[in-house]
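Every protein chain except one is present and positioned as in the full complex.
Chain naming follows the written order as A and B, and within any one chain the residues start at number 1.
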Amino acid sequence: MEPVKFDLVALNLNTIMPMLITLGGALFILIIDLFKKLDKQFYVTVSMATMLLAIYAIFQINSAGRGFFDVMLVDGVAVISQLIILGASVLFMPLALTGFRFREFKFAEYFAFFLFMIAGFQFMVSTDNLILIFLGLETGSLALYALIAMHNRQKSLESALKYFTMGAFAAGLFAFGSMIFYGITGSVEIGQMKTVIEGNNFSNMPLILLGTAFMIAALGFKLSIVPFHTWTPDVYEGASAPLAGYMSIVPKIAGFVVALRFFDFLAMADDGVVQTLLWIAAVATMTIGNILALVQDGVKRMLAYSSVSHAGFVMTAILMGTTQAHVGMFLYWTLFLFTNLGAFAMLWISRHPSKQFDIRYDHPFTKFSGMVKINPVAAVMMAIFMLSLAGIPPFAVYWGKLYLIGAAINSDHLYLALIMAINSAIAVYYYLKLVVFMFLKDPSQNDGTIYNMNGTFPLRLVLIVAAVFVIASIATIEPLSAFIQTHVVASGF
Amino acid sequence: MENLLYTALFAPLVGSIFAGVLGGRSKMMIAGLVPSILLLVSLAASLVLLGHVLSTGTAVAVTMFDWINIGNFNVAFGFQVDQVTAVMICVVTVVSAMVHIYSIGYMDHDKGFNRFFSYLSLFVFSMMFLVMSDNFLGLFVGWEGVGVCSYLLVGFWYHKRSASWAANEAFIMNRVADLGMLLGIALIYWQLGTVKYDEVFANVDKLDMTVLLWITGLLFVGAMGKSAQFPLHTWLADAMEGPTPVSALIHAATMVTAGVYLVVRANELYAPVPEVGYFIACLGAFVAMFAASMALVNRDMKRIIAYSTLSQLGYMFVAAGLGAYWVALFHLMTHAFFKALLFLGAGNVMHAMHDELDPFKMGGLRKAMKGTFILMTLASVALAGIWPLAGFFSKDLILEVAFVEHHFILYTVLLLTAGLTAFYSFRLVALIFHGEERYKLFGIHPHEAYRFMLIAMSPLAILAVIAGFGFKGDYFAMVTQMLPATEYHVHSPVVYWTMVFGTQIFVGLAIAYAYIKYVKVKAFDPAIESNFFYKLLINQYYIPALYEKFITVPYAKLSRFAWKQIDQRIVDAIVDLIATSIYKLGEVSKRMHTGNLSTMLRLMTLGFVIVLVIALALQMMAK
Partner (left out) sequence: MAHPYFGVFFLVVFTAIAFIATTTLSAFVGKKLAARETEKLKLSIYECGPETSLQPNKISAQFYLYALLFILFDVEIIFMFPWAVDFKILGMFGFIEMVTFIFLLAVGFVYAWKKGALEWHSMK
C-alpha cells in the first residue's frame, strides 16, 4: 500500500483553529492549576483572552469550506453561531467576578470545564458529520452538567443529576436517530444524506420519519421543545444565575444550528409531514412555555419557561425554511442573548448567599417589590430587560420578533404568524408582572443596597453593555442583519 | 439662499429647544434672550428672502429629505419661499420677534418664564413650517404643530381651571375641523396621487367637479376651525385665558389667519368652483357682523379684541371667497400689525391694572400710561380704517371688491360692520383711557410698562401706520406674480369718491358716537342687563349654551354609557375571561411539572411516541 499523503493545505487547519485555541486554553488552565494556586481573576483573564483569541481565529477563516478530512464544515452559519457562542461566553465570563464568594469559582476546573464546553459546542456547529456533532454535543453537555453541580447546593446537585440522566437519554435517542439515517443512506454526513434521500425521492418515508422522531426528541431535549422541556425550570433554578442565562443561549444556538442543518431539507419535502411536525412542536412549545410562565412565583423559573417559549418562537424559523427566516433566527438569538444576559446578570447581582426572601426561591417576585423606590437604577435596568423580553419596541427582542413574524407572513404561514403574535401578547403579562412588582408595590425593606451586594465593577460593566445594546438595538439592527444575511446566504440556507 | 431658508425655519426651533432644556428651572433671563435673538436672526433671514423674491421674482425651493416612502406614496420634506410665503414669513417673524421681546418684560414675574419661551418659539417654528411647506402634508404637520402650541399656551396657567378648559376647547374644536382637512388632503392624494402644491395645481383641470367641490369644502372646514369661523368660533374668545402676548401672536396675528392662508394658497383649487367661494364670502360677511355685534357689549377687554379679530377674519374670507386673494392676504398682513399692537397694549393695561379686564373699572389711564395710550389709539384708528393708516387701504379694498363684484348685500353688511368696528374699538379706548379715573375706587396704582416693551411695540405701530400706503404698490406687483391680478376699480369716479368719503364719514360718526357715549360713563349701568338684545349679545347668542346642552352633555352621557356598560361590562369582561382562563390553564398544566425525574423521563418517551404517531399518521394522510 502507498503511504498516506499528508497535505497541510488540504487539511485546512484554519477551520479547526478556534476550537484548538479554546481547548488549548482549557488545558493550560488545568496544568497551571496543578503547579500553582491562583485566584479567579487570573482564570477569568486567561479564559477571556482565550475566547477573544478564538474569535480572532474565526475572522481569519477567509475561505469557507471543509477541512480536516472533510469532517469540519465551516460555512457562514458555523461562523455566525461560533461568534454567538464565543461572544456570549465572553460576556458571561466576567459574571464570575462576584462580590460574594461562591464555591465553584475557587476551582480552576470550573474555567477549564467552561472552555471545554465551548469547544464542544463549537465542534457541534461547525460540522455536518453526525458523529462529530454527537461528540461535540456530549463534550459540551458533560462539562455543563459538572458546571451546574459545582454550584454546590442541594438543588444544584439535584438538577445536575436530572439534567445528566435526561441528557443521557437524549443522547441515546440521538444515537438511534443517527443509526436509522445511516441505515437509510449509508452516510453520517447530513449533506450526503440529503443527496441520497432526495435522490430516491423520499422512498423510505416511514423509516425516515422514525429517524426524524428520534432526532426531534434528541434535539428537542437540547432546545427544550415541549414535551422534552421538563428539565428546564428545575435546572435553571438549580444552576447559578449566570449559568442559567448561559444555558438559555449557547447550548440552544448550537442545537438550533444542528436542527437547521438536519431538518432543513426534510421540512422542505413535498408532502410536508416533517414541516407539520415542526409546526406542531413549535406552536406547542411557545404556547405551553408561555402559559406555564404565567403562574410562576420565582423570577428564575419564570425566565426558564419564558426561554422555552422563546425557543419555540425561533423554532418556527426552521420550519419556514426561507432565507429571511434563517436570518431572523440568528438575529433573534443575538438580540435575545443580550437581553437575557442582562436579565440574568440582574438576578446575579442581586443574589445573596443566604435565601432571605423565600424558603424556596432565591428570587421570588416579592423580592423585587417596590424596588424602584429603594434602588431606582437597578429597577429601571431590570424593567428595560423585561420590556425587551416582552418584545416592546424599541428594545432589542422586538426587532427579532418583528423579523420572524414578517418572515412567517412572507412564507405564507399566516396562522403561524397569528399564533406567534398572540403568544407575544401573552408573554407581555408575566414580564410586566415583574415590572408591576418593582414599580407599583411597596418595598418590603428599606435597604436598596441589598439588590447589588453581589455587584462588582465587571458585573456592572456587563450590565451596562447589555443595557446599552438593548436600548440602542435600533441602530445596530441594520448592520447586524446585513452581516448575518451575507453569511447565511453564503452557506446556502 | 437655501441656507437662509433653513436659518429662517430652524432658528426658532433651536431657540425653543434651548429654552425647553431650561424649562424645569426657575426664571433665567438667558432663556428669554436667546430665543428672541434667534428670532431676530430668523427675521433678518426672512427679510433677505423677501428681498430676493421681490427682486428676482423666483421662488426659493429646497427638498430636505425623503419623508414618507411607502409603496407609491412619496412625500419629501420640501420647503419653498414664493411670493405668498415670503409675505407670510415676514409677517410671522416680525410679529413674533416683537412679541418675544415684549414677553421678556411681560412674563417677568412668572414662574414659567423659560417654559413660556420654549412654547412660544416652538409655535413660531410650527407656523413657519406651515407656511413654508411645499406640500399639503407638510402644511398639515405645521397646522397640527401650531394647534399643539396653541393648546400649550392657552393652557399655560394650567392650574387655573378656566385656562385648562379653554385649552381643551380650542384643541378639540380644532381637531374636529382638522378631520375635515385631513379628509380633503386624502381626497387630493386619492384623486391626483400627489400632495405637492405645484403638481396638484397643475392637474386641477383633471378633477371632476363634484370631487373638487368636496376637496375645497373639506379643506375649508379645516380653515374654519383654525380661523374660528362660525360655527366653530367659540374657542377663540375663550382662548383669551392664555397670556396676552400669546393672544397677540397666535390668536390675532398669525395662527388664526392660517385658514385664510390656506384658501389663498389653494386658490387654484377654489377658482374653478365659485359656488364654494361665494359660500365662503357669505359666511365671512356673516361672521364679520356677528362677531362685531358681540364685541359691542362685552365687558372683557381681551374678549372684545378677540371678537374684533373674528370679525376681521370674516373680512378676509369675504375677499378670499370673492376671488380677491391678494386683497385677503393684504388685509391679513395689515391686520397682523395693528391687531398685535392692540393686544400688546391691552397687555400693558392689564399689567397696570393688576389683571383687571373690565374696562368699566378703568378710565382716565391716559395720564398714567401715555405711551400705551398713543399706541393703542393708533391701533384702533388703523382697525377702524381711517385714512391714511393701514386698515384703510386693506379694508376699504375689501368693500370695493364686494361692490365691484356686485354683491351689494355683502357690501352693505361689511359697511355696517365697519361702523360697528369703529364703535366698539373706540368704546374700548374711551372706557380705558378717558373719562374719570374709576380704578381709584379699587385702590390700584397703575404704572407704565417697561420702556423696552414700548420700544418693542413701536415697529408694529410704524407698520400699522405705513403698511397701507407704503407697501401696497410693491406688494401688489410681487404677489400678483402668482395670484390672480384682478384690480378692482369702481368705474365711475363719482361713485368711487362717494364711497370712500361716505365710509370715512360713517366710520368717523361711529367713533364720535362711541366717544361721546362712553367718555362720561361713571360706572357700569346695570339697567341695561335686562335688555333683550344685551342679554342675547352678552351670552354670545346663546351658542355656547346650545353647544353645552346639545353636544357636550349628550356626548358625555354617551361616553359614560360606553365606558360603564359597553367597555366595563362587555369588553373588559371578555378580556378578563380570556386572561383568567389562560391563567387557569397554566395552573392546570403546572401539574405536569412535578420535578420527579421518572415522570420527566416518561414524558420524554411519551413525547417521542406522540411525535412518531403523528408523523406516521400525517404520512398516511399524505398518501
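We adopt the following convention: a contact is a pair of C-beta atoms (placed from the backbone, for glycine too) under 8 Å apart; a residue touches a chain by one contact, two chains touch by 3 or more.
Because the structure is a prediction, the values reported are computed rather than measured.
Peer 1: Out of A:L13, A:I31 or A:V377, which is the one that touches the chain we can't see?
Peer 2: A:I31
Peer 1: I'm checking contacts with the chain that's been left out. Which of B:L441, B:V588 or B:M620 qualifies?
Peer 2: Checking the options B:L441, B:V588 or B:M620, the one contacting the hidden chain is B:M620.
Peer 1: Could you pull out which residues of subunit B are in touch with the chain that's been left out?
Peer 2: Touch with the absent chain occurs at residues 606, 609-610, 613-614, 617-618, 620-621.
Peer 1: Residues on subunit A that touch the omitted chain in the whole complex?
Peer 2: These residues touch the chain not displayed: 1-4, 6, 27, 30-31, 34-35.
The rule is short, and it goes like this: only the chains that are shown with their structure count from here on.
Peer 1: With chain centres defined as C-alpha means, what is the inter-centre distance between subunit A and subunit B in Å?
Peer 2: 58
Peer 1: Give the list of subunit B residues in touch with subunit A in this complex.
Peer 2: 579, 582-583, 585-587, 589-590, 592-593, 595, 597, 599-601, 603-604, 606-608, 610-612, 614-616, 618-619, 622
Peer 1: Spell out the part of subunit A that touches subunit B in their complex, as residue ranges.
Peer 2: 161-162, 165-166, 169-170, 173, 205-206, 209-210, 212-214, 216-217, 220-221, 226-228, 230-231, 233-234, 271-274, 276-277, 280-281, 288, 291-295, 426, 429
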